[in-house]
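To start, the structure under review is shown below, and the notes come after it.
Every protein chain of the complex appears in place save one, which is left out.
Let's turn to subunit A:
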């Protein structure tokens, strides 16, 4: 990958991020969709606390939303953007340009990072300012879990985006992710789940991301609700690292396959099919 393509790609990602901020529909979708729902929840829950711990429910929810933001952006918004770029011919355009594909990928990754950063800041701000949630007591853990969680999921998102045949298929792919959201302990303590679901949840990165973030925000009085009564941070690091490796191995060949197959007649055929339906 040459340095010029990388530099242009990063700039491209920043530009696209700004386009999103200027597009009302996108802005409403992401801001109201996640941050707005969370802010409403904050006001609605008021001062309730998680049973027997004295920890405000809203703190627990804030951490859940934070984990889910990373997960949702990397595994739903990001693949969706890849599919859209394919359908509109953006990917093909970059393919006609020397160094275009590496620049494109760098750009998409940067846009996803920007989206995650903006939403994370807004969620924490809403939680702290509206709901009176505390700031994290362990900034270092927060930083590495967010970063590793992002690095673990963005390549996976790229792989998903390459596999999805069309934008219509994105909805179908969202269903298992939603199921994962409810069973991964980010909104409902995982120890309340049947044991089978607990094991399933631990196979996916969302659980570990959530656990690591809870370690950064919640006091140890909450440990009763965790598996094994521990934050298990070494396991968090290991699980997220394993997913990072898996994504890095999976994504490049899929990306190569998809870009190699992209051509004008495929684009035309897709557009014709879209017009007919």
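The rule is simple: a contact is a pair of C-beta atoms (placed from the backbone, for glycine too) under 8 Å apart; a residue touches a chain by one contact, two chains touch by 3 or more; residues count from 1.
As a working rule, contacts and distances are computed from a predicted model.
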Omitted chain, identified by the protein name its UniProt record gives, among "Cytochrome b N-terminal domain-containing protein", "ABC-2 type transport system ATP-binding protein", "ParA family protein" or "ABC-type quaternary amine transporter": "ABC-2 type transport system ATP-binding protein"
Residue of A:32, A:97, A:121 or A:203 in touch with the missing chain, whole complex considered: A:97
Interface with the undisplayed chain - residues on subunit A: 2, 4-5, 8, 11-12, 15-16, 19, 23, 85, 88-90, 92-93, 95-100, 103, 262-265, 267-268, 271
